[in-house]
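The structure appears below as C-alpha cells.
Only one protein chain is missing from this complex, and each of the others stays in its spot.
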Amino acid sequence: MTDRSTLLSLSRRRLLLTASALTAAALVATTGLEPTLAADSPKEGGDITFLIDSLGDTWIPNNSAISSFQGHIWGHVTDKLLYVDAEGKVSPWLVERWAQNDNATEFTLHLKQGVTFSDGEPLDSKAVVANLDIWYAGRKNEGINPIGLFPKTYDRAEAVDAATVKVFFKKPTLGFLPTLGYHGSILTSPKSIAQPASVQADLSKTAGSGPYVVESWKEGDHVTLVKRKDYNWGPAAVGHTGPAFLDTITYKLVSEPSLRVASVQSGQADVAYNASPQELKSLKDEGFTVATPRYLGFVNGWAVNTKLPPYDDVKVRQALQAGINRQEIIDTVYTPDWHLATSFIQSNVPGATDQSALLAYDPAKAEKLLDEAGWVKGANGIRTKDGKELSLTLHSNPYLATSKSVDELIAQQLGRIGWKVVIRAYDVVTYGEKVKFGGAAVPTYEVTRSFIDAGTVAGILTNANNGENWFALDDRDTKINDLRDKIAGAGSIEERSPLLNDLQKYVLDQGYFIPRTQIVQRIYVQAPTLKGEVYNGVAYASYYTAFIAD
Amino acid sequence: MSFVSNSPLSGTANTGRLTALRMPATVALSFAIIAIILAWSLAPQFFTTYSPVVGVPADKFLGPSFSHWFGTDHLGRDLYARVVYGTASSVSSALVAVVIGVLFGGLIGLLAGFLGGWVDVVLARLVDVLLSIPKFLLAVIVVTAIGFETINAAIATGVSAVAFFARVTRSEVIKTRQATFVEASYLSGGSRWYILLRHVLPNASRSVLPLAVLQFGESILIIASLAFLGYGDPPPASDWGLLISIGKDYLKWPWLVYAPAFVTIVTVLSVNRISRWLRKTD
Partner (left out) sequence: MSNAYLTYAAKRLGQAVVVILLAYVFTFVVVSILPGDPITSVLRNPQNGFSEQEIAEIIAAQGLDKPVPVQLWNALSGFLTGDLGMSMRSNRPVSTLIAEVLPSTLILAGAGLAVALVLAMLVAYGTRFVPKKYGQGLLRGFPSLFLSVPNFVIGLVLIHLFGFQLGLFRVINPDSFWATLFAAVALGIPVSAQIAEVLIANLDKEAEQEYATVARSRGIGQLKLFIRHLLKPASLPVVTVIALTIGELLGGSLITETVFGRTGVGSLVQRSVSTQDLPVLQAIVSLGAVVFVLVNLIADLLYPLLDPRVKILGGAKRRPTTTDEPSLGSAKAVNP
C-alpha cells in the first residue's frame, strides 16, 4: 500500500493523458484492490482449463498480440510497461515513473529494477528499446509486421542508463503512454526478438517476463502455461505483485460454442470463452459465473457510407437511426448483461456522453422522414423512388459471432418500414478483401473496434492525417473537420470534453454512425469455484490474481 | 458391385421385370416422400402460414407443439416453415450438383470411351487427378475458391462427382461399342455419330440414371456438410444443412438440430431406396 502516494503524485504530471488522473489514482487505490480483498484469502495451487474457440494463426509476437485469441496467452506470458484497467485508467507497471516534455515529443521512462525474462535476460533499458523498435518497424521482409496501432510518429528510443529510456517522436504524440498499456505492446526478450520469423512462430521459443511461462503447446490444440515462481512485479493496480496462485492454466481449443459451455457445465473445464448469449441466463441460474466485460472503444454499429445513394440523403440516414429497435436486439439476441448504446462510443469510455434521445426507436418518425425524402411504399411493402427500391446491404461482421442474428433481426425491423435488407456473410479472408469503409458496394460498415483514447476518435472518423474516413465524407462536412481540429488542439480534459460531446451529438444526429448495442466481444462462463480474475481495458481475463476457492 | 451382379446378363433379369410392376411398399412410400419434398420446394406457401424470415422475437425457443410442429428458433421463427421454405434451395442445389457431375462427367467419359486413343489418355489423367483428391477435400477447396454460397457449394459438389461419372460413362461406352449389335451396325455402314446417338448414348444413360439418382441423395448430404462447416448461404437462408449448422449452436434446444436432420435423413433414404429399385428393375 506504500505505492499509493507515488501513484497519486505521478498521475498529476500527465493530466492530459487520461480522463482524470486524480480520480483515476484514487479509484485504482480502492476498486483496483477489489478482486482479492472481496473474496476469501487466495489459495495457492490448482489447475484450470480455459476453453477457447480458436488459438489464432501465428505466434510471432508482433503479428499476434492484438488477436482476440492469442491475446489471452500473451497476457499471462508477457508484461507491459503500463497498465490500463477496465475504465481506461493508466497506472504504473514495469515503468515506475515517467515524464514528458511540454509538447509531448519526448518521454522519459523509469523502469522497475530486477525484472527478468524467462530466458534469464534482464528487462532493462536496452530490452525496452529493442521492443519499441520492433513494435514501430517490425521486419517486414521477414514477415514480422509492425504493431499497427503503435504511433507512426515514433522517431527513436535511447537507453540513458540501465533503468532509464528516453523516447523521441517526430510530432506531439499524446497517445504514446496509453499505447504502452495496450494489448499490442507486449515485452519479449531481446534474444527472442532477434530470432527469425520461423523461430518466433514457435510459441515455446519466445520468452516474456510474465507470471506464467509456456510449458507445452500444439498448434490448433492447446497451450499449457505454468506459474513462474520468482515473479514479483505484477501491476499494483490489480492488488497483487507476487507469483500467481494457480499452478497451471491450459487453453484448450474447442470450436463449438455449445460444447465449450456443456464441458464447463459438466465440470470438465473451468472457463468457456465466447458462449452463445442465449445460454447465459440458464447458466447464471445454475450458479455459474458469467462475465461480459466491455472493452474501451466504439459500440457495435454501422459507419454509413455517405457517398452511396440513398445514404447521401440525411433524411434516409436519420430514418435508419430511428427505425432500429435497439431494445428488441438486446431482448432477443442478447441478455440484460448487454447495454443499450448511448452514443457511438461505449459508455465506460472516459468522455462518452449520453445521447440516448437521438437513438430512440420511433418507427413513425422513420416513416415520416422516408415519406419526406420521396420514398413511397409500394404494394409489396417496399419503398421506391424513381423506380429504385430502398435497399440496404448488410455485411455481417465475421469478428462478432452474434452479428448475423442481429442483422436478421434488424432486417425484420427495417422491413416493416419499407426497407429491403439483404444480408451478406463472408469469411474473415473474403470480408477483409471485399468490405471496406466507404466501399462502392458497402452502404454500412459494421464496426467492432477498441481504441486507446477518446481523443483519437475524431481523427479516425475523418480523412485528416491518414484517418480512416469512415463516412466517406472526405472534406465535404466542414463541421466535423472543425470539431476534429479543435479536439486535436485541446490542451486539457476540461477543454476537450464539451467538444467530444458536440462530436457525438453531431455524428449521431446526422446519421453518420448508427449504433446497434454496446459491444461485448468477449464472454466468459466460469465455474463458481474459480474466483479473483481481473478484466483489463480490452476485456481480456487475467488469471494472474485468480484462485480456486473451496 | 451389385451393379455388376445385377447386370441384365444375370439369370434374374426376367423375374426382375415382373416385380417392377408390383412396386414394393417402401418404394411407394419413398416416392410419396419425394412428392411431398417436391411440393414443398415448388409451393411452400401452401404448407405453412408462417414466414420463414420474420418471426416473433418474444416466442423464441418454443418446443414442438401443435402451433409450431418443429418448435421455434433463436429469433422466434417457426422451424417447420424454415424447413419447408429451405427445401427449394436444398433440392435445387443438389440437382445442380448432379447435373454438373453427369453432364461434364458424362461428356468426358463419352469422348474418352468413344474416341479412344490420345483423347482417352489425356482425359484419363484428368480424371485420375480429380479422383486422387479425396472428394470432400476437393469440394472444400473448390468452394473456398469460388466463394461461400449454397450455389457454389453445389458447383463444388458437382465438380467432385465429375470423375466418378466420367469413369462410369467411359466403361459403359466401351462395353456398348464392343457389343455385337454395334459391331454389326458398323459393318452395315452406320456413321459414327449415328451409332453414338442410336446405340451408345441410350445404353450408357440407362446405367447412369440410377447412379444419378443416388448422387442426388449424396449431394444433399455433401452440401449439408459444407453448410455445417460454414460454406453455405448467408442468413436468412434456411437450407437444411444451414439449419442443422445453426441448430448445433443451440444444443440446449435439441429440436433445432433434430428436426432438419430428420427431414434430411428421410429424404436421402427415400432417394437411395428409389435408386436401388431403379437398378433392380432396369
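A and B are the chain letters, set down in written order, and residue numbers restart from 1 in every chain.
We adopt the following convention: contacts are C-beta pairs under 8 Å (C-beta built on N, C-alpha and C of every residue); 3 or more make two chains touch, one makes a residue touch a chain.
Since we're looking at a predicted model, the values are computed, not measured.
Participant: For the chain that's not shown, point to the residue among A:P146, A:P190, A:G511 or A:G537 touching it.
Facilitator: The single option touching the absent chain is A:P146.
Participant: Using the definition of touch stated at the top, determine which of A:V115, A:L177, A:A262 or A:A472 touches the missing chain.
Facilitator: Selected residue, touching the omitted chain: A:A262.
Participant: Based on the whole complex, identify which of B:D78, B:E149 or B:E172 touches the chain you can't see.
Facilitator: Of the candidates B:D78, B:E149 or B:E172, B:E172 is in touch with the missing chain.
Participant: I'm checking contacts with the chain that's been left out. Which of A:G432, A:G489 or A:P528 qualifies?
Facilitator: The one listed residue touching the chain not shown is A:G432.
Participant: State which residues belonging to chain B touch the missing partner chain.
Facilitator: Touch with the absent chain occurs at residues 1-5, 125-126, 128-129, 131-137, 139-142, 144-147, 164, 167-168, 170-172, 174, 207, 210-211, 214-215, 217-218, 221-222, 224-225, 228-229, 241, 244, 248, 251, 254, 257, 261, 264-265, 268-269, 272-273, 276, 279.
Participant: Name, in rising order, the residues on chain A that touch the hidden chain in the full complex.
Facilitator: 49, 51, 57-60, 63, 66-68, 138, 140-141, 143, 145-146, 148-149, 197-198, 200-202, 218-221, 252-256, 259, 262-263, 266, 268-269, 399, 427-430, 432-433, 447-450, 466, 468
Quick note on the criterion: only the chains that are shown with their structure count from here on.
Participant: Which whole number of Å gives the spacing of the CA centres of chain A and chain B?
Facilitator: 46
Participant: Hey, which residues of chain A end up touching chain B in the complex?
Facilitator: Per the touch definition, chain A meets chain B at residues 256-258, 262, 276, 278-279, 282, 328, 331-333, 396, 404-405, 407-409, 411-412, 415, 423-427, 430.
Participant: What part of chain B is in contact with chain A in the complex they form?
Facilitator: 53-55, 57-58, 60-61, 74-76, 147-148, 230, 234-236, 248-252
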